[in-house]
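Here the complex is missing a single protein chain, while all its other protein chains stay put.
Presenting chain A:
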Amino acid sequence: MRRRAYLIPFILLGAGILAAGLHAASGPAVRWTEEERATIRSLALDDLPPLPAEPSNRLANDPRAAEFGRALFFDTRLSADGRVACATCHNPERQFQDGTPLARGVGVTNRRTMPIAGTAYSPFLFWDGRKDSLWSQALGPLESPVEHGGDRTQYGHIVAEHYRTSYEAVFGPLPNMGHLPPHAGPVADPDATAAWKAMPEADREAVSRVFANIGKAIAAYERTIRPPVTRFDTYASALGSGSDVGILSADEIAGLRLFIGKGACVTCHNGPLLTDNHFHNTGIPAVPGLPEDRGREAGAKLVREDAFNCLGKYSDAGEGDCSELRFMTAQGPELLRAFKTPSMRGVASRPPYMHAGQIGTLAEVVAHYSTAPAAPAGDSEIRPLNLSETELRQLIAFLATLEPRETEGEGPKGSENLPHP
């Protein structure tokens, strides 16, 4: 009797191995319902529509503006200490992000750097959506005291000195700025603010227009940064053609099934960018030591008041073009600690996670969504999934298939579709 009992674990182990073998073998013959196939295809890059029109930036699709914007994007002169460019945090070697919990410019911010690929499709930018276009987004860090730390006349002078030809080719003649102070702008630095207030309104507006155009050139460049094709895309495109066999492992397919099924990840991570571009409270813990972060509740107010929004005087859009801003939800309990749904593309090689990098690994992220802890403020939208260890592992395996195909395993890079001269 004792001997038989001793054998039981071996029998179980044998059965486990057999089951695992069958499971692996079932990979190629995976069956999806028609609805599941449609869902999987809706996530593929093939399904990404052309870039949306950008009426607030009339040069959004101008290759010369994009070239000028690329130069600005990498120019560290556009900072208080000459050492910070957009590319400092939005590192093109790392999916245009920096891999640190909190972004570091001339100081340290309160938020995680977001990647750029595909953001041209998003109506609102930043974790709290406090900007409603790529060009107005680009202006925020330039004036932040902890990011670029510079000011509007400084940037105007840099453009006049180093980029006059590029600027005037796309935006027309630069205003005369020779008489303006070296540092002036509505920024945290009291001297620059005082100098700005002392300037005539006409000068302030002329400089602000140059400043807005810097953003528009950077945005034209950022629109060219497209998400790279992944192994998942290859699978989704091949689905049903018979050539989808062997592209994903059994575990990866099981993870995909969880992603679109029991895990309900696809509820928010939908479409070819795997984001609904909306804001959700998912109970992400607050970071001790950082100021209270109310997320979209604060962002909605900021974007409405922003001088550089779609309805503002520096926008090229007509009122009818600004439906996202005009009809956005600006108040309500759902906005409290709601943060932007990030794209899942490239997520596996992009730790740490969440709006302040407070979750270190993908394993901890899926565990968070499986247990669904209460939110530190407001109400979390997610409910416990109680996924098993196997399911958690499968979900992580699937997420790794969203890495760029050509660089998988060696760290992904962004891809630019910029026409080279």
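The working rule: a residue touches a chain if its C-beta (ideal position, glycine included) is under 8 Å from a C-beta of that chain, and two chains touch if they have at least 3 such contacts; residues count from 1.
The definition used in the following text is that contacts and distances are computed from a predicted model.
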Omitted chain per UniProt, picking from "FixH family protein", "Aromatic ring-opening dioxygenase catalytic subunit (LigB family)", "MoaD/ThiS family protein" or "Hydrogenase expression/formation protein", is "FixH family protein"
Of the residues A:Gly332, A:Gly360 or A:Pro373, which one touches the chain left out of the display? A:Gly332
Considering the complete complex, identify which of A:Asn176, A:Ser243 or A:Thr267 is in touch with the unshown chain. A:Thr267
Residues in chain A touching the chain absent from view: 39, 123, 267-268, 270-271, 276-278, 323-324, 326-330, 332, 334, 381, 383
